[in-house]
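Sharing a structure with you now.
Here the complex is missing one protein chain, while the rest keep their positions.
And now, chain A:
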Amino acid sequence: MSYQMEGHLNLEHDHHIDTSKPMEYSTEDGSLRIFGFWVFLGSDLVLFSCLFTMYILLFRNTAGGFTSQQLYDYPTFLSETFLLLTSSFTCGLATYSMRRGWKNAVIGWLIVTVLLGLGFIGFEVSEFLKYVHMGATISKSAFLSSFFILVGTHGCHVSLGILWLTSIIIQVARRGLNPVTTRKIFISGLYWHFLDVAWIFIFTVVYFMGKVL
């Protein structure tokens, strides 16, 4: 396998490019960071587990106010789910293109991913605003506190992911695919897929159990 080297990184100094591995793993630094990011995701998983636990414990404690049945509506959370799952697929396509060295395809798929992510955030913000206008605010009941914080934490992660992917798109456009940018694409991909998995649990535990069951 050979890679097309672009950009102005001081790669000629790096003696340790192992071309038998995919480019993102080809430097020691790259593989360290990918490993470290997996470890970080482990800790983020614990964070979400705690928030899920709080939600499961508190979601019947509505303090005589809004219940999940009254609040959640199918079109909103199904659209959110559709947008985020699709974005995870397009993010995977970006990684696929990256492994093949297709710079423009990478940029294209990442832009699609960001747009889908923005769509997701748009739906979520409107959902939250709707609840707040109905009077279902974070301080109404323990159920609503745990709902807003669990779903909101996921939304914050997605928002940060959008900023991150945007910065990576700019870097790929300027510097091309090299061990540094491919590593960034790969790691942000891990992050994005992780958020997708977290959403599947939110879909199941929050929306499915709260509305359908």
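Details
Throughout what follows, a residue touches a chain if its C-beta (ideal position, glycine included) is under 8 Å from a C-beta of that chain, and two chains touch if they have at least 3 such contacts; residues count from 1.
Just so we're on the same page, contacts and distances are computed from a predicted model.
One chain of the complex is hidden; its UniProt record names it "Quinol oxidase subunit 1", one of "Quinol oxidase subunit 1", "Imidazole glycerol phosphate synthase subunit HisH", "Xanthine dehydrogenase family protein subunit M" or "Transketolase family protein". Between the chain not shown and the residues A:Leu47, A:Leu78 or A:Met134, the one that touches is A:Leu47. Of the options A:Tyr72, A:Phe143, A:Phe186 or A:Tyr207, the residue whose C-beta touches the omitted chain is A:Phe143. Between the chain not shown and the residues A:Phe35, A:Tyr74 or A:Tyr96, the one that touches is A:Phe35. By the touch definition given at the top, chain A reaches the unshown chain through residues 8-10, 13-15, 31-33, 35-36, 39-40, 42-44, 46-47, 50-51, 54, 57-58, 61-63, 138-143, 145-146, 148-149, 163-164, 167-168, 170-171, 184.
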